[in-house]
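All protein chains but one are shown in place.
Right, chain A next:
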Amino acid sequence: MPATSTISLSKAEKSYIQTGILSDPPFRADGRSLRAYRSVELETGVALLANGSARVSIGREGINSGGGTEVIAASKLEVEDLNEDGVEGGRIVCTVSCSPAAYPHLTSNALDELQEDISTILHQTLAHHSLHPNNLGILPGKKSWLLHLDLIVLSDAGNVFDAIFMSARAALWDTRVPRTRRITYRARKDHAEGQYHIDADENFSGFDTRRLAKATDFELSDYWDEGEVLDGRERWPVCVTLNVISQTHYLDATLQEEAATLLRLLLVYSFPPNSPPSLCGMRLVGGEDSALPDIKDFIKEGEQYAQELFISLDAKLREEDLRRKQKAYTKFARSR
């Protein structure tokens, strides 16, 4: 069953952490305020063979040192036949795998359950039809793209959900869909035109294949990793986890703090341009109940945190796009 925390902590440690957070002014072990995140690092284009990828780490202690939560996300496109599993207009499948190195104290069974639970939340949110991009179809009625979004949790130092959604958004932002061209087989021109003429009044027959879509196959018009960006990439959501202790909440819990917190509220928000922010997913996780007015307050404040997170993530993603374009340019210029 979904555990609120993956490590065990003694009662004394739990109460120490809880008292620190509830005291005035609040006190956390690493000196942060309740609403402060640890430093977040993000890099796109980390997996060369994927169509889009990103690495996110929260709370790493220095550039070349370890620690912190680390997640790698990569998207890979596959061509799918609509006669088999494919869906008209393409589909998205999200999977999260947790490295056993990140959870050394879990049994393999518990690890399987954990990654399935995280996958479910990610998949249910991102694969919802209201967020579906428009350019995953190839040939109407025949072929479409299947987008696999695979995430690996390399290490967990708390707040894994925020990291997962952030890296998922970055990888989807980075994804390039290869442009495709339809191939049509045409009858040769030297046949007499009149032979194929169909009388307009003739009843439509199911055996008449001449009226069906002609395109039978497709070819790639791009080479290698070029292509167009995924449609609606501004829409992909971000997640903020509100950790609730009685009526106060705090953000970006470390592993120890997570173990001392009984209730978490996951809020997944999307900020599409020119429309109001929309809630794309909400989950209450934990072994405690909470009053409805409190939850409404949490949502209200969570929306603001999500907006701040979204704006800074957006700026970073645009900066990354620019950096990689620049990098490609200098590389190209040097090789000539």
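The working rule: contacts are C-beta pairs under 8 Å (C-beta built on N, C-alpha and C of every residue); 3 or more make two chains touch, one makes a residue touch a chain; residues count from 1.
Keep in mind that, in the parts below, contacts and distances are computed from a predicted model.
A chain of the complex is left out here; the name its UniProt entry carries, from "Actin-related protein 2/3 complex subunit 5", "Exoribonuclease phosphorolytic domain-containing protein", "Bacterial surface antigen (D15) domain-containing protein" or "Metaxin-2", is "Exoribonuclease phosphorolytic domain-containing protein". Only one of A:18, A:95 or A:124 touches the absent chain when the whole complex is considered: A:124. Contact with the omitted chain, checked across A:41, A:234 or A:303, is made by A:303.
Even with one chain removed from view, chain A keeps its contact list with that chain: residues 1-2, 113, 116-117, 120, 124-125, 128, 130-131, 265, 270, 276-292, 295-296, 299-300, 303.
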